[in-house]
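All protein chains but one are shown at their positions in the complex.
Chains: A, B and C, in written order; residue numbering restarts at 1 for each.
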Amino acid sequence: METSGEPGAILTMAGIGKRFPGVRALDEVDFRLFPGEVHALMGENGAGKSTLIKVLTGVYDVDEGEIVLDGTPVRFTGPLQAQQAGVSTVYQEVNLCANLSVAENIYIGREPRRFGAIHWTELRRRSRQLLDGLGLDVDVSAPLGSLSLAVQQMVAIARAIDISAKVLILDEPTSSLDADEVGQLFRVMRQLKQEGMAILFVSHFLDQVYEISDRMTVLRNGRRVGEYATRELSQLDLVSAMIGKELAVLEELEEQPRRSLATLERDRPVVEAAGLGRNGAIAPFSLTIHRGEVVGLAGLLGSGRTEIARLLFGADRADAGELKVDGAPVTMRGPRAAMARDIAFCSENRRTEGLVAELTVRENIILALQAARGWSRPLPRRRQDELVDRYVKALRIVPANPEALVGQLSGGNQQKVLLARWLITEPRLLILDEPTRGIDVGAKAEIQRLVVTLSDGGMAVLFISAELEEVLRLSHKIAVLRDRRMVDELANDDEVTADRIMAIIASGHGAAPPDAAGRPHDPHDPDVVVVREEV
Amino acid sequence: MANLVRHRFFWPVLTLVVLLVSNLFFTPDFFAIDVRQGHLYGSLVDIVRFGAPLILVSIGMTLVIATGGIDLSVGSVVAICGALACLRISELGDQNSVLGVLAAVGLALGLALLLGAWNGLLVAQVGIQPIIATLILMVAGRGLAQLITDGQIITINSSPYKLIGGGYWLTVPFSILVALLVFGLALLLTRRTALGLLIESVGGNAEASRLAGIHSRRIIFTGYVFAAFCAGVAGLMISSNVSSADGNNAGLWIELDAILAVVIGGTSLAGGRFSLGGTVLGALIIQTLTTTIYSIGIPPETTLLFKALVVTIVCLLQSPAFRARVFGRRRKPPPPPAPEREPQPKVEVPA
Amino acid sequence: MANLVRHRFFWPVLTLVVLLVSNLFFTPDFFAIDVRQGHLYGSLVDIVRFGAPLILVSIGMTLVIATGGIDLSVGSVVAICGALACLRISELGDQNSVLGVLAAVGLALGLALLLGAWNGLLVAQVGIQPIIATLILMVAGRGLAQLITDGQIITINSSPYKLIGGGYWLTVPFSILVALLVFGLALLLTRRTALGLLIESVGGNAEASRLAGIHSRRIIFTGYVFAAFCAGVAGLMISSNVSSADGNNAGLWIELDAILAVVIGGTSLAGGRFSLGGTVLGALIIQTLTTTIYSIGIPPETTLLFKALVVTIVCLLQSPAFRARVFGRRRKPPPPPAPEREPQPKVEVPA
Partner (left out) sequence: ACGGDDGAGSGSGNDDGKITLGFAQVGAESGWRTANTKSVQDSAKEAGIDLQFSDAQQKQENQIKAIRSYITQKVDVIAFSPVVESGWDTVLREAKDAKIPVILTDRAIDSPDKTLYKTFIGSDFVLEGKKAGEWLVTEYQGKTEPVNIVELQGSTGSAPANDRKAGFADVIKADPKFKVVASQTGEFTRAKGKEVMDAFLKANKDIDVLYAHNDDMGLGAIEAIEGAGLKPGVDIKIITVDAVKDGMQALADGKINFIVECSPLLGPQLMDLVKKVVAGETVPERVVTEETTFTQEQAKAALPNRQY
């Protein structure tokens, strides 16, 4: 290939290779990106997508191969150089400074100035404008760390979009976004595309990929499988290209029977929350989860789903209401108290609240089980290996090396490790907060199947996902949240559709669910309104 | 009122006021300030004057700590700079030659910058952990200072040099002016330009900053150079104040006082957000504490205990967890090392 | 071979060997070990014997650092424990009474545990940053030690007490046995139980550990208590070795040596992974360095520079970034404080 790259392409990567100790992350990968297109980079977890992006933007050195940007060969020494050359990137893990404000995060490194000094009012004005454009209404001077992961992701996107670049790279930008935000993002992406920007997009949501992309490149095990026009490749073909075999994953998923409350034998509740709430976080709610039941939480970004999970697990303390486990009232003093009652909580932000990056896969997986046993009764090594092996296989964690450091795993594989940690504790109530975030189609189906199997075996599950379809598919019962209050609870049956839930969220009320005492619960009852919000 | 109490400077200012007022019982004219022989004179002036070196060192330390580092070598830099300047001046034919003194001062400050660059190099380029990297210079620097002074104390007799630490300018002690100048400079550099923001970003999340295209290394490097520069000026001041350089004892323990001042001022040792004003306040508290110990005549055996007691109280008051337990239920996000049971730091935003 | 070079102990061990061998040029029988009067005798034995207190303190420091903290107060704890034990023994009717000595030792160690608990409380419960929290005890502790000794050096004459730091048991210096015992205990506790994993997890990510059901606070607390205990034993050893307690100088600067030992041993100050074996190695390197300085007759004025030089070399060798540049192209991800990409030849070094 000539040095000037592919004619017409803004970016050409040829024969790219990258090794990490023990892993060949990229092997002879070619890639082309044209102006005015959205190009999806597809592949299983650990296929090398993020690595390709990092190699391109100078986060990692390239071992071999050639990168041509706009006709000139380049080899960036760091993200700054890439940015200056017109490549703007949102990396997979949200990488912002939690201690700085939203506005500062958006403009850091390119602050608007006046007389050499930072023009603070301008900085805030522009940030607000930019976020408005993405349909996000947040206080731009709030510290970023106080906002949910999804908002942080939107901020990162806003920052990247604002850098008027030639190439925009988005590595799994939608992994924790709701349909609404995804819509906003796509609107902006289309507009940028119109203006001639080249966009590289990574996502495990096939629907999104088909909706937005023009072409796609598929990676498998660090090698390029091929480049396709989106229109010409069926979803099934895409999946088999990614996975490498004719796996009828999608069909299987379609076939999965809708769970229904009718089929569930409601013996005894595992947990019952009555009027449980926390000032400023979630208004008092009532929720009962039975043995073998999957309860889904539906709601928009920031609607308070995570808060419910945290209260049930004792990660935060409730300041109102009552919580019963097995019929006995308890005060959750902390995660340990919950774990002692066989409750497990797989948190949504794997990086800050989940994994310990410098520990190995094995150590991360056994961590919760070991914590529950106490320090003096170490899990015998043989048993550790057994458990870890089983879940590495079951969840197809790559690399399948239990002694690899978790921090060096790809995002999706990290998520699987976190899930494995809680599965081996064999809980009676498993709280899953966005368990499928950043997980590839194959593994997602695997996890969904797992939830079904587990609940069939009597485990109670509280399932939170930004993907409404997933919630609908798995849950016996769905609680709908809006503005940090539970507005409805519905038994999942054929009547219940995504549209109907969206309608409930939009209108703010549905058929009032009965609360723990069996008495109908009116969401507008002033007694249960504990200060909704204070700014 | 509640707002006042919650202001981040409330507790430090209160401590300072309490310390100052408690002096009044032992020295009734403690707050008196008058002009004698054209010089401002009074206990309060003395506190700032003697506190000036600590203020300087603490300002530099603040920036280093904000980048997520720490600088243990400032005490040695103080000693080295004082020693070098005094050595050069002692070698002058005419110790009162202004040019000669300026040259000596310039040389000493140049060396300070170099020492800072060495620290910065070890931390930012080589990647040695800050405590260790600066520990090296802390140890080596004492040795260097001793070599410069030849293990002796160099005494000089130079009125231009004397000005820096012991002189007056328009009735105000010159050292106070220098400290003010450096403080103003640091404020200007960090708050009027983007430097402060960049430092906070690097200290808050170095990796994210790098991905955002910030030259983290350069920022960190600059921090150490600036800290060494401040320490150098402090070294000149201390040696000028006593017209001599003591390689062994000049600046001994000043790094710990400076770290303390930074923390009392509300900057977290974990890096990130910093407050220069708070640091100056912290340094003043420490200096006032020292002065108080002398003026109320704490017996020497208990001086250390007394000092520790006051510091403990200030630190407790600064701790959100402690305040919450003692003064009421308003809680703040937990500091990293004590993660349990604290409520989540969720700031409410109208959704 | 390449594997050997990449072993994490390769560079520390190499340094130690080089230091030891270089002694051979000055003291030909440096490696000779013989038995005199039923005691093991030789320079190598001395290094371990005199290094025992540092080894002890460093072991405790390792665990504290692994939880993401640091303990500056160990030196003061050394002084306090030595002082208390000696005071009690000096008050005994019969200083050779084994029971009396045991009681004194027990009392001193009990106090050490208490002091550790104080540190742990401030850090884990109140949430004061570790450097500051332990700085308080560092300052106050010296005062306390002086109060206990009344500013004097307490001299005792007790053969049972003498055993701890200066005695022999089956020809082996008792202090070496004690250090071995504590080392073994720490290894056992952290590696045969799950404690090590829990500590590493807390040090790596405290919030994630909390959510995984680990009592982070309790772990952190325990770390400080253990560190103080180790320091207490070291204090007994030091005072026993010279049969006297010096509240002012015992354990001075030992915290810095211990931190250094921990880092040389390959444990990151950021917390997380730790290596007790590496720490012992690090402590031995530091002690060997000190002995080397005596035996090759480095003049006192330059000992500090020499010490810093060796430490710098060790730290450089431990730095992956530096090794990459000097020894070849094998690269590792950069350590946290140096966030930017591995040095490219292009990266300007503003020095």
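Rule of thumb we're sticking to: contacts are C-beta pairs under 8 Å (C-beta built on N, C-alpha and C of every residue); 3 or more make two chains touch, one makes a residue touch a chain.
These numbers come from a predicted model, not from an experiment.
Undergrad: Which shown chains does the hidden chain touch?
TA: Missing chain, whole complex, touching shown chains: B, C.
Undergrad: Of the listed residues B:Gln146, B:Ser201 or B:Gln318, which contacts the missing chain in the full complex?
TA: Within the whole complex, the residue contacting the unshown chain is B:Gln146.
Undergrad: With the full complex in mind, choose from C:Ser158, C:Ser209 or C:Thr291 the residue touching the hidden chain.
TA: Reading the full complex, the residue touching the unseen chain is C:Thr291.
Undergrad: Would you indicate which residue among B:Val242, B:Leu305 or B:Ala324 is in contact with the undisplayed chain?
TA: Here the residue in touch with the unshown chain is B:Val242.
Undergrad: Can you say which of C:Ser216, C:Asn241, C:Ser275 or C:Thr312 touches the chain missing from this structure?
TA: Of all options in C:Ser216, C:Asn241, C:Ser275 or C:Thr312, contact with the hidden chain holds for C:Asn241.
Undergrad: Residue-wise, where is chain B in contact with the chain that is not depicted?
TA: Those residues of chain B that touch the unshown chain are 27, 43, 46, 50, 146, 149, 151-155, 157, 162, 166, 238-239, 241-244, 246-250, 252-253, 290-291, 294-295, 297, 299-301, 303-304.
Undergrad: Hey, which chain C residues sit against the chain that's not shown?
TA: 26-27, 30, 36-37, 39, 41-43, 46, 50, 146, 150-153, 155, 166, 238, 241-244, 246, 248-250, 290-291, 293-297, 299-301, 303
Following the convention adopted for this analysis, only the chains that are shown with their structure count from here on.
Undergrad: How far is the middle of chain B from the middle of chain C, if each middle is the mean of its Cα atoms, in Å?
TA: Chain centroid spacing, chain B to chain C, equals 29 Å.
Undergrad: Taking each chain's centre as the mean of its CA atoms, how far is chain A from chain C in angstrom?
TA: Here the centre of chain C sits 44 Å away from the centre of chain A.
Undergrad: On chain C, where are the residues touching two or more other chains?
TA: Within chain C, the residues that touch at least two other chains are 207, 209-210, 215, 340-341, 347.
Undergrad: Which chain A residues sit where two or more other chains touch them?
TA: Within chain A, the residues that touch at least two other chains are 59, 78, 315, 334.
Undergrad: Can you tell me which positions in chain B touch chain A when the two form their complex?
TA: So the residues of chain B touching chain A come out as 192-194, 197-198, 200-201, 203-205, 207-215, 272-273, 340-341, 343-351.
Undergrad: Considering the complex alone, what residue numbers of chain C touch chain B?
TA: The contact residues of chain C facing chain B are 68-70, 122-133, 135-140, 142-144, 146-147, 150-151, 206-207, 209-210, 215-217, 220, 256, 259-260, 263, 268-270, 301-309, 311-312, 315-316, 318-322, 334-341, 343, 347, 349-351.
Undergrad: Where on chain A does chain B make contact in their complex?
TA: Answer in residue numbers: 59, 78-80, 82-84, 89, 91, 95-100, 104, 108-109, 111, 113, 116-118, 137-139, 142-143, 145-147, 159, 280-281, 302-303, 307, 310, 315-317, 333-334, 483-484, 533-535.
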